[in-house]
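Below you'll find the structure, written out as structure tokens, and then a few comments.
In this view, the complex is presented without one of its protein chains, the others remaining in place.
Each chain gets a letter, A and B, in the order it is written, and its residues are counted from 1.
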Amino acid sequence: MLTTDRISGAVLVLFASGVIWESRSLPLGSFRQPGPAYMPVLLALILLVFGLLIAGTGGRAAPLASISRREWRHAAAILVVSVFAALGMERLGYRLTVLTMLAFLLKCVERRSWALTITLALAVAFGSFYLFYTLLRVPLPIGPMGI
Amino acid sequence: MLETLQNLYLGFSVALSPVVLLYAFVGCIIGTLVGVLPGVGPLAGISLLLPVSFGLDATSAVVLLAGIYYGAMYGGSTTSILMRIPGEAASVMTCIDGYAMTRKGRGGPALAIAAVGSYIAGTASVVGLMFLAPPLARFALRFGPPEYLALLVLGLLVLAFMSGGSMLKSLSMAALGLLFGMIGIDPMTGFFRFHYGLVELGDGIGVVPVAVGLFGLSEILLTAGQEKPPEVIKPRLRELLPSRQEWRDSTWPIARGTLLGFLIGIIPGSAHIISSFVSYAVERRLSKHPERFGQGAVEGVAGPESANNSATSGAFVPMLALGVPSGPIPAVMLAAMMVHGISPGPLLIQQQPELFWGFIASMYVGNVVLLILNLPLVGLFVNVLRIPYPLLYPAILVFCVLGVYAVNGSVVDVGIMSAMGALGYGLRKFDFETAPIVLGLVLAPMIEMSFRQSLSMSSGSYTIFFHRPISLVLLLVALGFILLSLRTLFTKVAEWRRKLGLEGEAETKEPGNV
Partner (left out) sequence: MKKTNCARGPISRRRRSIGMQLVLALMILPLAMAPSAFGQERFPDRTITMVAPFPPGGVADLTARPVAAAMERILKSPVVVVNKTGAAGAVGMSYVANSKPDGYTVLMALSSISIIPEADKLFDRKPAYTMDQLLPIALISADPTVFVVNAERPWKSVKEFVAEAKKRPGEISFSSSGVYGTLHMATEMLAHAAGIKLKHIPYGGAGPALTAILGGHVDTLASGPAVVIPHIKSGKLRPLAGWGAKRVASLPDLATFKELGYDIEFYIWAGVFAPRGTSQPVLKKLRDTARQAVNDPEFKSAMEKLQTPVAYMDAPEFQKFWDKDAKMLADAIKRMGKIEIKEAK
């Protein structure tokens, strides 16, 4: 039966194997003089063993189906917003990015009224910018047209 | 002794002058504001605000920075407790039980305990700093790579005591964290490992985006979509202060955390980060009810918060006594002093006593100011929880992005935070704990570097770890820990067998503490 531990153990094994494969281009070094690949390979081997153990002893863990997936749409939307922040920050500037993030989350995801969305988004975007950039001199990116 | 007191009097006469006092207040307020940003802890706080101090005279500048430093430290624990967003690596442990307390409606007491614990630890470690600086600093310098490695191995072993869940899972998460720590330019040979074309990964992936992602963002991801949003907690004034029982439970953890943190803190390098992890493990080990940890044990807040605070004061010992930039925070302070034409070092105490003692006194003052400022603020901060979660989390997300970006001015860090948020979400769904990842990530570069430095020093001979007294002692202690944990493992196995034989039925899995 597929249990949570079987799956997670298998993923760890896969990841560890991937790391070992990726380390092939780096010199391994020796026991007395470890090279750049020494620690990564060693650690990946340890993780591989742990992954196997987790998968092997995981037969009685909770079945995969027991994991609730109710909130995944929300989670995905929030993740997209956070990736958007990474992409948009230095292109749109801090204020526009934050404004968009908040508008999307409040309007599209949380379905709040326009009045609330706009007020909150403007207040947080410009308020935090004023506080941290203007008053506290924390460098934040400015977008086109100085916004 | 008498001389010290006289000097201290001189220091206080500097630190208590109205102008200087004003800067202490301003520093604490600014520090708290910046520190509330996720990821912006004392280091990022004083780094970001260092330029602000350039226009002031030397004493005011140092006092302002000391205030910012304390404020940022406290601001960091606020977000850890109220929103499960670590202000920095050292607050990761505070997140676990602090946030659990908040969910039970004990956020106020957790904040108050954190404030008082930090105050006690801060003040006590300044006393230690004052009287013990020169001899301790000389001792600290004896920590070379082999000693450092032994200490770090000891730090890694505390993992065995850190978590309540499956040890196998904790260890695999630590291995994963250590692997994450391998990313970046190899400090010994210059090979760039696992970079995939991103120059930004040269120094490895930062602890801040990982901690904020794994803890803060994953919490938002898990909570925001619940059909019933978490209920709004309406704190009552009566419940803002810790109960008598909570005070009693916190006394020893604060004392132990203070001592532990100070001792770990004086060692040059970044070892101070592990002080909060070690303190948490110690408290869990010593507790009569270790099962309460992770479910909102006040000891799990009191110990690590105190340890964290006194460790960073401890880090000032080598800086002030020897002029050695013994860690990231003292290094920034050192730069601040150099800007004002002061070179800290063995001669500072003799040549500019008013500055040295002014600094010491301002650390006292900073602590007191912070306590005065923050105890009333507890009530204010807790009110944040009155905001309905669907409106609160978008703002939290914005502050996560802002904080993570501000630390290095890097959008790659924001990307890493997003990825780590997704990872943390998945891991918590599958019942893994994420704190060991952070510990592993913090330790990995230091362990690897000191290991390979040691072998370079000895031209490849492993005897270097046993020929040096300090590292030998530390390794023996580590061995003791291993034996101790093996014993509990054996008893567990025996117990399990007995259970299996008696009941012959599958253990029911505990519900995950998600």
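Quick notes on this one:
Here, a contact is a pair of C-beta atoms (placed from the backbone, for glycine too) under 8 Å apart; a residue touches a chain by one contact, two chains touch by 3 or more.
All figures in this text were calculated on a predicted structure; none of them were measured in a lab.
Of the options A:12, A:54 or A:92, the residue whose C-beta touches the omitted chain is A:92. Residue-wise, the contact with the chain that is not shown comes from B:191, picked out of B:12, B:191 or B:252. Across B:13, B:166 or B:453, the residue that sits in touch with the chain not pictured is B:453. Within the set B:24, B:37, B:50 or B:93, the residue that contacts the chain not displayed is B:50.
Touch with the chain omitted from the figure is made, among B:168, B:331 or B:477, by B:331. In the full complex, subunit B makes contact with the omitted chain through residues 47-48, 50-51, 54, 141-145, 184-192, 197, 199-203, 225, 268-269, 318, 322-326, 331-332, 334-336, 338-341, 343-347, 408-410, 445, 449, 453, 456-457, 459.
Please note the rule applied: only the chains that are shown with their structure count from here on.
Here the CA centre of subunit A is 22 Å from the CA centre of subunit B. Against subunit B, in their complex, subunit A makes its touches with residues 4-5, 7-8, 12, 15-16, 19, 22-23, 26-27, 32-37, 39-40, 43-44, 46-47, 50-51, 53-54, 57, 60-62, 67, 70-75, 78-79, 81-83, 85-87, 89-90, 94, 98, 101-102, 105-106, 110, 112, 116, 120, 124-125, 128, 131-132, 136-140. Remark: subunit B residues 30, 33-34, 37, 48-49, 51-52, 168-169, 171-172, 175-176, 178-179, 182, 186, 188-189, 191, 193-194, 217, 220-227, 390-391, 393-395, 397-402, 405-406, 409, 411-412, 414-415, 417-418, 421-422, 425, 427, 429-432, 444, 448, 451-452, 455-456, 459-461, 506-507, 509 touch subunit A in the complex.
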